[in-house]
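So the structure is just underneath, and the comments pick up after that.
Only a single protein chain was left out; the remaining protein chains are all shown in position.
On to subunit A.
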Amino acid sequence: MDLFLQYLANGVVVGSSYVLVAVGLTLIFGILHVVNFAHGEFYMLGGYAGITASTAFGLPLPASLAVVAAVSCLLGLGAEALLHRGLKNQDQTSSIIASFGLAVALQNAVMVTMGPQPELMHTELAYKAIELGPVFLPAPRALIPPAMLIIVGALFAALRWTWTGRSLRAMAQHETVARLCGVKVRRVAVITFMLGATLAGVAGFMMSAVYMVHPLVGNMIVLKAFIVVIIGGMGSPLGAAAAGLLLGVIESMTSAYLTNGLRDVVGFLLVIAVLLFRPQGLFGRSLERS
């Protein structure tokens, strides 16, 4: 039982990073209909930006976080210009393929500048730990779930109660009527990409103190995020949040009770099952009456 709780906690930590990455991915898809395969690179670059700021420049963690957010916003701005504005009037496959291209370009750019060796963020926090009954978590891990809750909670509150949030949801539901209400597509697109990139970047930053970061780390992350988005229901941020935690816990349990080799496989099996039996996702539902 004690070990079970420890595995659960480990799963929640990793799942929290999935939530941050997947919520942004599902927002970009739901609002702009862009399938962004370069989303893992937002995570990877968040990790590198954080490591560079905190380790190379010795900035404190809050300042490093600000650097990560700034880098992510710039990245989101560029990605929007390329994948959305640049290709808006073309077939959707164009932006999918372009996002693959962007992913490869970013991976190689980092490979050239930072080198291929994996890096870990070193912080004082690593020497502290939190014990909750039988559960033991080093501080850098323990901080991730509460940070995720705060960030995602703030995001959902903003989507629900601010004009900008309402305009994003309106655009997701009916672009033409949103435009007739005076919502500017470009503004929504830039905000959405910046949000998505920042959520992923912050996840990459926090996880860089837990797992090594390397130029290709985004490959697996983006696939995990797609698993989460499909399980949660395409375009549903709340579904992505729930499914992200679920995937983290399932992976942790698989690794603990079955075999570690199945850890990265179980999510894909789950996706196949969801697509076969409940293609709208576990948390997706149909709202229209007619």
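Please note the rule applied: a residue touches a chain if its C-beta (ideal position, glycine included) is under 8 Å from a C-beta of that chain, and two chains touch if they have at least 3 such contacts; residues count from 1.
The working rule: contacts and distances are computed from a predicted model.
Protein name for the hidden chain, per its UniProt entry and selected from "2-oxoglutarate ferredoxin oxidoreductase subunit beta", "Amino acid/amide ABC transporter ATP-binding protein 2, HAAT family", "AlgX/AlgJ SGNH hydrolase-like domain-containing protein" or "Actinorhodin polyketide synthase acyl carrier protein": "Amino acid/amide ABC transporter ATP-binding protein 2, HAAT family". Note on the undisplayed chain: of the listed residues A:L8, A:A139, A:A170 or A:M253, the one touching it is A:A170. Touching the chain that is not shown, out of A:V183, A:V202, A:I221 or A:L270: A:V183 (per the contact rule at the top). Considering the complete assembly, subunit A touches the hidden chain via residues 163, 166-167, 169-170, 173-174, 176-185, 287-290.
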